[in-house]
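With one protein chain withheld, the remaining protein chains of the complex are depicted in position.
We call the chains A and B, going by the order they appear; numbering starts again at 1 in every chain.
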Amino acid sequence: MNIPKLAVDWLDNRLGIKDLIYQNMGGYKLPRNVNIWYTMGSVVLALLGLQFLTGIMLLVYYVPDTEKAFTSVTAIMNEVPYGWLFRYLHVVGSNLIIIFMLLHMMSVLFMGSYKRPRELTWISGFTLLNLGMVFCLTGYLLPWSQLSFWATTVATDAAGAVPFIGEHIVAFLRGGPSVGAPTLGRFFALHVMVLPLGLMGLVGFHLFCVRRAGISQPPFGDSYKPRLFGEGFEHEHHPDGVPFHPNYTIKDVSMVFFALAALVAISFYAPWLFIPPEALVPADPFNTPEHIKPEWYFLWAYQTLKIFPSKLLGLAAQGVAMTFIALLPFIDFGSERRPFKRPLFLTCFFLGTLLFVGLSIWGHYS
Amino acid sequence: MMRILLSILVVLFLCGSVLADDTVCIQCHAGQEGRLSAPVELWKTSVHAANGISCHDCHGGDPTDFGMAMDPSKGFLGAPAYADVPAFCGRCHLGVREDYESSAHGKALKRGGPQCVMCHSNHAVQKASIELINEKSCTRCHSYERAAKVKAAISTTEANIQQLETQLGELHRVGIDTKKLSGKLFAGRNDFRRLFHTVDVEKMEAETAGFATRLGKIGTQIKEIKDELSQRKMVGGLVVLLLLAGGCIAMLIRKSYHEEE
Partner (left out) sequence: MNEVSESNKQRRTFLGILLGGVGVVLTGVFAWPIFRFLAPRDTGGAGAQVRVKKNLIKVGGAHFFDFQGRPAVLLQPRAGSFVALSAVCTHLGCIVKWVNDKGEFLCPCHGGRFSAEGLVLGGPPPKALTTYSVKIEDTDLVVG
């Protein structure tokens, strides 16, 4: 009585799962020269899964009330068994997710995988990056520390630059003229329900697009030729390729292990990297600490606002840059994907990266 | 009117202003000249300012109303006379006042002996440290010999307190809730510091053992926490190694497939 086989057969007779599994595992063929960057998506997905888990753990003991939030986090860190572990994994994890999302995005840009027919994959992916950052922004407020309070004040203040309705947008975001209990309430709802639902939906769509369009051929090697498009839909097949399982699943597993090693190492040996001293003091609405700064992934925006003489111009500049990146497949619509045959793009890519890094470093020291 | 005031306040908050600065005392005196404005800048550097203690907390008066700011009916005391200083500071620092008044220093007050301001200054008061006992300061009235004895009597305990404070600071930095322990240390520190004001070397030496025990208990608890943290790091290290091993094994498996591709 082979129980596992019986169970699988039972399901297969009703849902045809064996065929589904074959189509997505052993029968799913990928190019032979797929490089390590193709694993970044799986790494992000694994880290997101862990973030959900640690988030649920924290949700069990966290209290979203301005009087109790900080105390509940202190209790998690000091009294609840292994509370410190889940808190640190959650904090470090959130930063690592942004890092790996950026790496994932950079490799997609470099290999031109955002181009036709993968425009929707790109747009959903870019939206996911932004969602990730909103996740970080809303999550940041929840401990109700000095850092939480004032970083949120600075971040929501930016919206005030919009002409005419700016003030109202800021008040709407905060639930009042300044950050307070209403802000905590709505940020908590966003962080714990709205954003997770949105993320799950969008990740589902993103993965659907990836599978439906087919995995892109790496644009390297002598045999590569830019793809020619017919009239209708065409899934990119790789009939003489290599099965996803076990050849590439094991590669994904390996990279996930390495990413988790980095996560655990930082969580145990340097968690304070992402927890500045102001995060250890309860929020005081009457006392702004000196040198309050947003997190590293927002420093570029922070510095941009400081450079431009008018806040509106600064905000507009950021808006233009973000829109440009979001609509990149429609702006850079040539079918050439080989990096070294796209000199203009490569230049913009390197300059853009340098600008991002430069602005962030400047923002840190200014 | 209220709404205008409220929106002004809101704008002030959004500008990130520190509310303590806005007392009428500061507003008026900062614009004065000479000795009338000197206290403002001095106070800003003080440990009192860092803890939200402002002008009216010591001198009385209404800090929100220009008209009543220096009115006796609002408790305004003005600047205390030389011999009134211990009573002035002693309204908050009760223990110190008690020990000081029974000491040789306190008994010498009427004859022009030292009071609080002489060693601690008045507006630029800093967090007390053992360095307040130094040759320059104490030889204003007598030889340094006795002051040196007092300094020696308290230096071990002082060093102990400093070390514990540093350790607690480190623990706080890594997220440990040090409130209870900090409180115990704070209480111990204050009980010890008031003792100094008796300037009685024998008394200080006698009490040192008691304080050593008290501080020792705090030290033990700190050590327990540190041991726990080290243990966590060790387990964490093992998990990291395990994950790295897993990644490498998976890579080796990958290699074996790659060779066959």
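Remarks
By definition in this document, contacts are C-beta pairs under 8 Å (C-beta built on N, C-alpha and C of every residue); 3 or more make two chains touch, one makes a residue touch a chain.
Because the structure is a prediction, the values reported are computed rather than measured.
Counting contacts over the entire complex, the absent chain touches A, B. Among A:I17, A:L45 or A:V80, only A:V80 touches the chain that is left out of the view.
Subunit B residues in contact with the hidden partner, per the touch definition given at the top, are 239, 242-243, 245-246, 249-250, 252-253, 256-257, 259-260. Where subunit A meets the chain that is not shown, the touching residues are 57, 60, 80-83, 85-86, 253.
We adopt the following convention: only the chains that are shown with their structure count from here on.
Centroids of subunit A and subunit B (each the mean of its C-alpha atoms) stand 43 Å apart.
Every residue of subunit A that touches subunit B in the complex is listed here, in rising order: 32, 74, 77-78, 84, 87-88, 150, 153, 157, 177-178, 242, 246-247, 250-251, 253-255, 257-258, 260-261, 264-265, 267-269, 271-272, 275, 277, 280, 285-288, 292. For subunit B in complex with subunit A, the touching residues are 7, 10, 13-14, 16-19, 172-177, 232-233, 236-237, 239-240, 243-244, 246-248, 250-251, 253-254, 257-258, 261.
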